[in-house]
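Contents: one structure, followed by commentary.
Shown here: the complex without one of its protein chains, the others still in place.
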Amino acid sequence: MPAPKPELKIGLIGTGFMGKTHVFGFASAAKVFDLPYEIVLHTVADVTDTLAETAARRLGFRHATFDWRTIVADPAIDLVDITAPNALHKEMALAAIAAGKHVYCEKPLAPRASDAAEMARAAARAGVRTQVGFNYVCNPMLTLARRMIEAGELGTIVNYRGIHAEDYMADPAGPFTFRHDPAGGGALADIGSHALATAEFLLGPITEVMGDTVTVVRTRRDATGTDRPIEVDDIGRAFLRFSSGASGSIEANWLATGRTMQHDFELYGTKGALAFSQERFNELHHYDAARPDGRRGFARIEAGPAHAPYGDFCVAPGHQLGFNDLKAIEVLGYLRAIAGEIDEPFGFAAGARVQTLVETIARSAQERVWLAVPNPAAAVRGEP
Amino acid sequence: MPAPKPELKIGLIGTGFMGKTHVFGFASAAKVFDLPYEIVLHTVADVTDTLAETAARRLGFRHATFDWRTIVADPAIDLVDITAPNALHKEMALAAIAAGKHVYCEKPLAPRASDAAEMARAAARAGVRTQVGFNYVCNPMLTLARRMIEAGELGTIVNYRGIHAEDYMADPAGPFTFRHDPAGGGALADIGSHALATAEFLLGPITEVMGDTVTVVRTRRDATGTDRPIEVDDIGRAFLRFSSGASGSIEANWLATGRTMQHDFELYGTKGALAFSQERFNELHHYDAARPDGRRGFARIEAGPAHAPYGDFCVAPGHQLGFNDLKAIEVLGYLRAIAGEIDEPFGFAAGARVQTLVETIARSAQERVWLAVPNPAAAVRGEP
Amino acid sequence: MPAPKPELKIGLIGTGFMGKTHVFGFASAAKVFDLPYEIVLHTVADVTDTLAETAARRLGFRHATFDWRTIVADPAIDLVDITAPNALHKEMALAAIAAGKHVYCEKPLAPRASDAAEMARAAARAGVRTQVGFNYVCNPMLTLARRMIEAGELGTIVNYRGIHAEDYMADPAGPFTFRHDPAGGGALADIGSHALATAEFLLGPITEVMGDTVTVVRTRRDATGTDRPIEVDDIGRAFLRFSSGASGSIEANWLATGRTMQHDFELYGTKGALAFSQERFNELHHYDAARPDGRRGFARIEAGPAHAPYGDFCVAPGHQLGFNDLKAIEVLGYLRAIAGEIDEPFGFAAGARVQTLVETIARSAQERVWLAVPNPAAAVRGEP
Partner (left out) sequence: MPAPKPELKIGLIGTGFMGKTHVFGFASAAKVFDLPYEIVLHTVADVTDTLAETAARRLGFRHATFDWRTIVADPAIDLVDITAPNALHKEMALAAIAAGKHVYCEKPLAPRASDAAEMARAAARAGVRTQVGFNYVCNPMLTLARRMIEAGELGTIVNYRGIHAEDYMADPAGPFTFRHDPAGGGALADIGSHALATAEFLLGPITEVMGDTVTVVRTRRDATGTDRPIEVDDIGRAFLRFSSGASGSIEANWLATGRTMQHDFELYGTKGALAFSQERFNELHHYDAARPDGRRGFARIEAGPAHAPYGDFCVAPGHQLGFNDLKAIEVLGYLRAIAGEIDEPFGFAAGARVQTLVETIARSAQERVWLAVPNPAAAVRGEP
């Protein structure tokens, strides 16, 4: 009979959509995987006691508080999970790190790369384990893609094309939101960050960028009825150079009428190619140039037990994972990192890296010049 | 502040793949939906105390037992969940029904339709709520299809084509398993049952069938090293007549090399058509004949908040549900039926109905004649 | 410098859509391929001199006649090409055969199988070369499929599923046409014939069938304003047994709203599988079970120079053939058969065979019994 697992007590700040998603992730991960810890939903914080208590009951936390500092100050809590508004991430995370907590933070780590970098440095100094919520790279099919690249199955990769397009801002009459905040907003930051994270996850450091940003909808009305000028990009593009020698591009677009999740990539190597769309994220399309003449073609590989950790969810192929399952995989990786089994899959350093990429592209677009991306050693790599 | 919910105490029999899947379903449903009950994982039974205790710890049950009768006899338990081998379903379910429990039973309800019907009658007499695990019909895209049909969006449906094909028996050297048991085994029973359930869920009662069954692999070796003759079908087909006037066909095939989940249908009406594949089950393809000339085509509708209960899993479209999420929807429907809010979505009567369809097709195939399906009033309908 | 080619003088009867298509086929074949003959468009016949003369000018024939017998009687003419109404095929073909002409006839060879067989026998006795217009099997991707099957790349084929569905009769208010003629009409005869031809082309003789036919639209108005009862099938289905041991099914449906050319098949073998749709007929999807675990999937093979005779149309892959190109390939095969280089690709015997299959299925459906298909040795085989 196995020894009981150590407990990992969670303090959650924020109970909106992402807070709920994180709790699903913890619950699902605990059911699906043999985690290194027993997860305890300890305390949840929201802006009033009533909201917090309702959330605690609904989500299964033992305690509730209107004050997130209570969580940070509570010595019983091991891990602080931040799903509060982006503007608060830094203050909360730094406080939690200072208190010696592990910190799980939704993306973006902070609106500005310099703040994100400060958070990453603080975490490194304190020796706590961190995680930023870039769940698309938790997909077993992306892990498969990464492994195929690393194993040389595709030869030398020469070209990369990444996209993240959705239509949630396609209505020109839609309101001004926090996503339009000049400090940290825009399509490039909001969803281009995913395209960039996936690009570095797959191909390694991006060393140079040329950006292009466009604001299409020039004003939007805010909650007070005021027409606010929009300064952030609706569409962002970049040419990319990778340290591997590959070149490529990404596009971010939140005006893409009809697209709900076009997080796609194609990459071409000397021995093969891959094509992926998040619209059908249980598939990876693989072209193997070594197949015999007349028999070659992009093969639709369906997710199955050969693609860990799919098999923990389902023993049979073809059953498919859902979005919430990706969050469970994110939790698994993070807890294994806390237990010291693996490096941080997507820690604060990776989160800060993505912000650096976004800001460098945005600046390049503004100045209309190619820019080097500082510190390639910091590139997103993850541990698939 | 809402009143606390009544508890619903679960006793689970069986801790294999489907047992684990049911527990995921309960856990996920509790997080995702505002269920009418507080689910309590009360007792789990497996064949030895050690196995049961390990499962209890792993799955989160309070109590464990080596004897499933303990669960049936425990007055604290409200719902008995049976994921034990098929041959035991009847005895367990009848005992649980006799004890006044609600019963949740994995498919097939029983290897023989007569046994399944006896179980359904017992449940009806006892007034308990039952559920059989036909989770494919819990997909919001199938609910959408059903609603479009019922609303007349497709006109009069004239043709139906259903398939359930996989390749888990495609290796002729694979072993003899319980799925090859002459009493209740075969592709038609194992997966054709899904195709039939979906057909009636969408179009209503099947009234007449002409079956065709084929055994391709004639012997398989069992665990004792004995070559056992195979009497069940590897491939089953049927022509169908529906009480609505539509005609159609289904095919079941567990030798379909390369297919992991080809649970597909196409249906054609006078005003439109639908095409669906479980291989991409977050999509429904819809042809609307009323679109202007030159603009018509099958539209790929992606699952989103417009397709309840998708929105409970995720507020944004395009994120996609996974297989385990369908099980959570199954749990939601069942608990709502227990609470009296809706009719049983897929109760024992529906489970028995599917067995009747399977047996009628098998007999038709053997006798090589068209057969009427008894009792169309019993057809699978569900409550989408 | 090559010797001049012998001339092959064509007499065309009928100048409608199919007549025009045949002329495209001759013209295109002459440009694309190194044919064994110089094709001469000699005489065209239509029902009046004026119509015939207009067609001659438009289509490039030297002579025109209102009387098809002129063509048959003209000793200069080598090949009689019949695209007149189906009911006239037999009389015309027998006369042409009697005059020692090669005969090219659009499908169906004749409304009744017995007539078609008589035509085939006459051609065989006279030693002339014949061709029936089953152009779908002229697709290089179907040739590829056939060769993969014959080479054993897919192992033993165990299951076949064929469909030919379109929507050209989907409007219940559409008129009564010659396609509704009780003698030889119906979906099974009109398009099911294609599904059957493809099935035998790929897998060899069909030995036994169980048919199912349905008439959905019970009356249609004819040109005189009379409501005519419909006796032919709108939907036809069949279970199939092949002499190879495989089993399968086909469906014909001309009420399939939204489908313009669903001539599809899937076939499953012990080592692999193929999936094809005429909707994307420059592709063949191939699953190779020998690929490594985690890398398997249906590969989309695109038509290219590796798939003869694609390379005669275009030296580069990816450019795609069109429907009219398939007709040119049909012409190539026929002329090579006339030159004695290959067997008839799809001669009158094959045309008669398809009619036999259609009639046997129709009779089986009417009598509701399985029927053996006579004379498996006559099966469609073609020379890909």
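A few notes on this one:
Going in written order, the chains are labelled A, B and C, and every chain counts its residues from 1.
Here, contacts are C-beta pairs under 8 Å (C-beta built on N, C-alpha and C of every residue); 3 or more make two chains touch, one makes a residue touch a chain.
All values reported here derive from a predicted model rather than from experimental measurement.
Considering the whole complex, the residue from B:Ala87, B:Ala299 or B:Ala372 that touches the absent chain is B:Ala299. The hidden chain makes contact, of the residues A:Ala124, A:Val158, A:Ala306 or A:Ala339, with A:Val158.
Annotation: of C:Ala289, C:Cys314 or C:Leu371, C:Cys314 touches the absent chain (contact as defined above). Note on the undisplayed chain: of the listed residues C:Arg69, C:Arg280 or C:Arg295, the one touching it is C:Arg280. Counting the whole complex, the residues of subunit C in touch with the unshown chain are 1, 17, 20-21, 23-24, 27-28, 31-32, 50, 53-54, 59-60, 166, 168, 259-261, 278-281, 302, 304, 313-325. Counting the whole complex, the residues of subunit B in touch with the unshown chain are 144, 283, 285-286, 288, 291, 293-302, 304, 306-307. Summarising the interface, subunit A meets the missing chain with residues 155, 158-159, 161, 163, 165, 167, 170, 172, 210, 212, 214, 216, 234-235, 237, 239, 247, 249, 251, 253, 255-259, 268-273, 287, 289, 296-298, 368-370.
Quick note on the criterion: only the chains that are shown with their structure count from here on.
Taking each chain's centre as the average of its CA atoms, subunit A and subunit B sit 35 Å apart. Looking at subunit C, residues 296-298 sit in touch with two or more other chains.
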